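What follows is a single structure, and I will ask about it in a moment.
Only a single protein chain was left out; the remaining protein chains are all shown in position.
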């Protein structure tokens, strides 16, 4: 019997969409689904080692973009962001309701053996190397390999 | 023979994305697909009883967020929103072309027995209870139950 699988393309680097992606991922893993998270474009911002604004990456423009993106601590809300204060308010609301925060969801994903994968091409464009990403990222792959991993899986683009 | 199924995670509360979700849902239901709509985060704004700005929800911050979101009458366009005037212009364009408006699409979804489901965790974060949502919402569930409902379904994240 093939196990059930969920593959999520984490394209967005928005706080709220990241929470949705990790909530779905950990929820699926909790009932024994195999889960792959494929981080690309803005989504790479969630899995950078440097969690704040930092000039990383090769090339002047890439360094500038990466600085502006600002890492996991600075993910914006896709609406009602109010200059970046809202993600902190939202985290406060989550904490007061005893709902797992984004940091807790990411830690849970690691404990549940969810596979973190980074998109080769997006890393190339943004001038990032594997050393720029957290150690949980097990592989850097391209689209064909991702599709192969996602055979018989539910695939979502977030 | 298993019937065909479509599950849509309605994460966005944008007017245009809501129209897309309900167009896909009613189009699928019209050719006898089983359709589940799972409303989460901003998407909950589409199915609130109070269709305008209102301070609902438990907790000061939650009440403030819900007020700002503003309900179904105030869904913004994701682009070219022009301070909120565009959804009305778009509705006018839809009406003049004899295309179903969002309100008509939602009514059609109800008649076609599309299942409206609300995300437990998102309701919890936003301090909403079932009484805050329209009566068509039949269930409030978490991710594992949603995944179970979506077995053998096409799943979209909008």
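Order of writing sets the chain letters: A and B. Residues in each chain are counted from 1.
Quick note on the criterion: a contact is a pair of C-beta atoms (placed from the backbone, for glycine too) under 8 Å apart; a residue touches a chain by one contact, two chains touch by 3 or more.
No experiment lies behind these values; they were computed from the predicted model shown.
The residue from B:61, B:107, B:134 or B:156 that touches the chain not shown here is B:156.
Looking at A:52, A:92 or A:142, the residue that reaches the missing chain in the full complex is A:142. Mapped onto chain A, the interface with the missing chain covers residues 9, 11, 13, 40-42, 59, 61-62, 65, 68-69, 76, 121, 124-127, 142-144, 146-148, 150-151, 155-157.
On the side of chain B, touch with the chain left out of the figure occurs at residues 4, 6, 16-17, 20, 23-24, 26-28, 30-31, 33, 78-80, 89-90, 92-94, 96-97, 99, 154, 156-158.
We take it that only the chains that are shown with their structure count from here on.
Rotation angle, chain A onto chain B, C-alpha superposition: 120 degrees, expressed as a multiple of 5.
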